[in-house]
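A single protein chain has been omitted from the complex, and every remaining protein chain is retained in its original position.
We just call them A, B and C in the order they show up, numbering each chain from 1.
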Amino acid sequence: MNTLINGLCLGGIYALIALGYTMVYGIAKMLNFAHGDIIMVGAYAVYTTLALTGHTVPAVIVAVIVCTLLGVLTERVAYRPLRGASPLAVLITAIGVSYLLQSVSQLIFGAGTIPVSIGNWGTLELMGISISISSLLTLGLCVVIMVGLSLFITRTKAGTAMLAVSEDRAAASLMGINVNGIITLTFAIGSALAACASVFYLMQIPAVSPTLGAMPGIKAFTAAVIGGIGSIPGAMVGGILLGVIEKVCSSIPVLAPYTTAIEFGLLILILMVRPTGLMGKTRREKV
Amino acid sequence: MKNFTRIVCAVLALTFCLLCATACGEANYTANNTTYVIGSTGPLTGDASVYGVAVQRGAMLAIEEINNAGGLNGVLFSFEMVDDMAAADKAATGYTSLFEKGMQASIGSVTSGSCASFAAEAEGDGVLFMTPSASAENVIETGENAFRVCFGDAQQGTLAADRLVETYSKIGVIYDTSDPYSTGLYEAFEAQMTKLNKVKDTDYFVYSFTKETNKDFSTQVSELKAKGCDVLFLPFYYTEAALVCKKAAQLDFNVPVFGCDGLDGIKDQLDDTVTAQVSYITPFDVESPDADIKAFVDAFEKKYGEAPNQFAADGYDAVMILYEAMKAAGVNDVKISAADLADLLRPVLTGGTFKYDGLTGKGMTWTVEGSCEKDPQVVIVDRD
Amino acid sequence: MKKFKLKHWINYMILLALAVPFSVIAFTGTVKGSTSLMLTQIAYSIVLAVSLNLVVGFLGELSLGHAGFMCAGAYIGCFTANYLHTVIPDPTVVLILSMVVGGLAAALFGFIIGLPTLRLKGDYLAIVTLAFGEIIRTVFMNQEIFGGALGLTTKKYGKTLFVIAFVMAIFTVFVTQNLMKSKHGRAIQAIRDNEIAARAMGVNVTYYKLAVFVIAAFFAGIAGVIYGHNTTPVDYGFFSFNYSVEILVMVVLGGMGNITGSVLSAILLTFINIQLTTKLSGDLAALKYLIYALILIVAVIWNNAPALRKVRARFGLQRLIEIIVHKFKGHRLKEEGGMEAPSTADWSKVPTKIPMDALLSTDIVPEQSVKEEGDKK
Partner (left out) sequence: MSEYMLETRSLGISFGGLKAAQDINLKIKKNQLYGLIGPNGAGKTTVFNLLTGVYRPTTGTFLLDGEELVGKTPAEINKKGIARTFQNIRLFSNMSVIDNVLVGMGNSTKCNIFQSIFRLPKHFSTEKQMRSAARELLRVFGLDDERRTVASNLPYGSQRRLEMARALATNPKLLLLDEPAAGMNPQETAELTDTIRRIRDEFDMTVLLIEHDMSLVSGLCDELTVLNFGTTLAQGNTEEVLRHPDVVKAYLGE
């Protein structure tokens, strides 16, 4: 039961990150490999603001602003020139951006792990199991953000424009939708989600280092692919599934050393059965 | 096209000659030495950099002290350290560059994995090294010139088991299956627990993680809490251990935490949310009343502005041991080759008469295998 | 007698230029330990880069798990070598046998990983290769017989290892180059350029995709065995995703589908890497990854950005080489346009349609082309 809650909590974080991957993929048709590193930058922003002000709220705000700007900036500088080029070229550039962010952070903050003191609100005893409040908070806020995002996409004008762009970019631009603007907006929202994820991440794991984003990034990427990249409910399901599996594996001593292998094995298995993930749409190339 | 081909050939030929010129090096790299050169590799970047930097600082302090006292028969010492990021292949590259810079004796590598690689290289050239902190058993097994200052993993793991069963009845253990240091400690611990007739899953409970899952310890901690453990044994490095402590505090699981020398440095990583008692095995006590240690701590704080940890003391000791051994062997040639120096030092170190009283233990002697025999000066450091 | 063609021989010339003088030194006198280490690293980097280029540059599938194949080769090959040392006294024979075993073991993994490539493409395939790479090294790390967390202790070959490593590098170039300049190579490149058309032209896509993965993995495995004889212990941490990216950087810098480029960039990057490792210390080491990152971003944008097509045609490396060659040939330079030669690093899908066609097409509207139109706006 504890394991399940821990898994849900981690899964919630993965799902938030995976949402960023999946939105960008759905709309810009590219894998933003550097998404995990935006979380890392967010975490450093939280750390720096906390060190300067000592309060959590400005830290969160600064993190969201920094990440959003960074997301938009990378899109402008690195990805927009490649719009229309081979998707693999874009993927390789994204890997480059990921390395760039990591090495720049290392040059600024050093390679070491820096502890961050953020929120410990104790535990809640419930039916014999103790759950930390921050886990509950993480889980609750993740759900709220996801619901909010779904509403945004289905109920607002910008949201429907996003859907239109992801359906058919050419048609959308003919309908007078500013495609580049929508893509920038997507990057902004994805990066803001990453900033939220970085705050939740720090609540669970209170330390920052330049490689902080790499593993959660790859895991969330895996989650997004498992759920079917481009699908928002898919990202949520994938993230939570992966989080629970990771925690179940590490609670079983025999499987613990193979945790990563099992998660990736699951990914391969799902892709073999359903090449576009659990909830992905199949796209056929027209001949 | 012919012309073009010719030009390309000419350019290639030119590169030939240039490369040849740089590659021709005679084996005697120490011929130009004006000081005795001691070399080392260690992680100066990355997660283990605290240890590398500490060893570097301790060693530098020792060199300074030796040189201030006039060196060896008037010849000064110098110290070179290359960053290996705790990776085996970089340690090998680092070793060769040091060797070619005229390194005569070495304090090896800081971490176990790279020191194994370092040792394999050093063995080929007959370089003697005295590693301050590479505690894995295979490090000193490579050859007759490999020595170390610290206790081996086996010694520490066994000691931890003995200590813990004295006071606690249900021990929770977490270890890193992908790290040689951590698995070495755990295996020794497990062996000793078996010897003490303790049963896994009733007297002690074990969970593990890997390099890829070394951030979120919620499962391990909550499982151990559910099992009702009264102590946590964390045989790994302090960055991860700090995360375990914080997670335990978050889950209101404030049992004492016990670890080995890898926990040295944890103080800076903890904040006031952690109320549990944290203690670890270390042969070096900053607050010891011992005069030598006091002098070292003062000098270190003066120079670097912070208190030394065990690795700094190990690094200091390692250099000092080499110095004392060279003095005892009567070394008197600044251009002595590394292999010749090793042949002089080895009999001294293993001869039985050479004893060294250091910061990390009194009356150190070395076995032929290279492990250090010293009074088990074990200190349990409680966090303030 | 056929005309001597520089571009057929240039790769061998580069490799021999590097290997021969040092081999002479190594066998007659003493070669510096650092030189020998560096040459070995250069040689296996070449093997890795050229074999990855086979997958990425020629087949056009992004593989992020090349270090995983290397890992399989290193563990299995060196494990075999450790056993063989007790039976066969000659280390060279042991090395060669273990390279064969390691290569074949890696090729087997290549076959297994090649299977999903038949169903997956692009981004999905990239993530699967990444996942496979991670799985391989995790599984090997957890095996007690391979030394567990301590890594597999191996016997170092000695300072002349680089000679054999270079022989393998030459062999890799030989195989890759000959394969690509044959009907099989054309089929592989056809799959990259247009898989549907390739199928329609009777190309057995399944067979070639598997063949490419198997061959590339085989060489990565050999590189792994060389690595294992150069560095002990074989540590699973080395074969991480980061190393796969390092190899990818070599391929991207050298140019996709350009063997000479891969060879040269492998030499250059390995050299720089070693210099940086021994010269830079502390957090400046991050500069290395900063440089890698900039290479990746700049090289890819330069070669692929649709907006830069004209600039490329005018100032690109290919154009530069043409100018030089033409100068020597004494020919007048052809005017502008249509100057991008077949094996360029240009990898983009050059739109083959004029807009008219999209407007006139009458059946199902070709989705892709319309999108490309949209993108340009």
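Points to keep in mind about this one:
Basically, contacts are C-beta pairs under 8 Å (C-beta built on N, C-alpha and C of every residue); 3 or more make two chains touch, one makes a residue touch a chain.
The structure displayed is predicted, hence computed values, not measured ones.
For the options C:Ile76, C:Ala211 or C:Ala286, the residue in contact with the chain missing from this view is C:Ala211.
Although one chain is not drawn, its touching partners on chain C can still be listed: residues 175, 178-179, 182-187, 189-190, 192-194, 196-205, 211, 257, 337-338, 340-342, 344, 346-347, 349-350, 352-354, 356-357, 360-364, 366, 368-369.
The rule we apply is simple: only the chains that are shown with their structure count from here on.
Counting C-beta pairs in contact across A-C and across A-B shows that the higher total falls to A-C.
If you average the CA atoms of chain A and of chain B, the two centres end up 38 Å from each other. Separating the CA-averaged centres of chain A and chain C is a span of 31 Å. Shared contact sites, meaning residues of chain C that touch two or more other chains, fall at 134, 138, 141-142, 283, 285-286. The set of chain A residues touching two or more other chains comprises 106, 111, 257, 260.
Residues 1, 3-5, 7-9, 12-13, 15-16, 19-20, 22-27, 44-45, 81-83, 85, 87-90, 92-94, 96-97, 99-100, 112-113, 116-117, 120-121, 124-125, 136, 138, 176-180, 182-184, 210-212 of chain B touch chain C in their complex. On the chain A side of its complex with chain C, the touching residues are 25, 31, 78, 81-89, 91-93, 95-100, 102-104, 106-107, 110-111, 168-174, 179, 210, 214, 218, 221-222, 225, 229, 257-258, 260-261, 264-265, 267-268, 271-272, 275-276, 285-287. Touching chain B in their complex are the following residues of chain A: 2-3, 6-7, 9-10, 106, 111-113, 115, 117, 120, 122-123, 130, 132, 134-135, 204-207, 209, 212, 215, 246-247, 250-251, 253, 256-257, 259-260.
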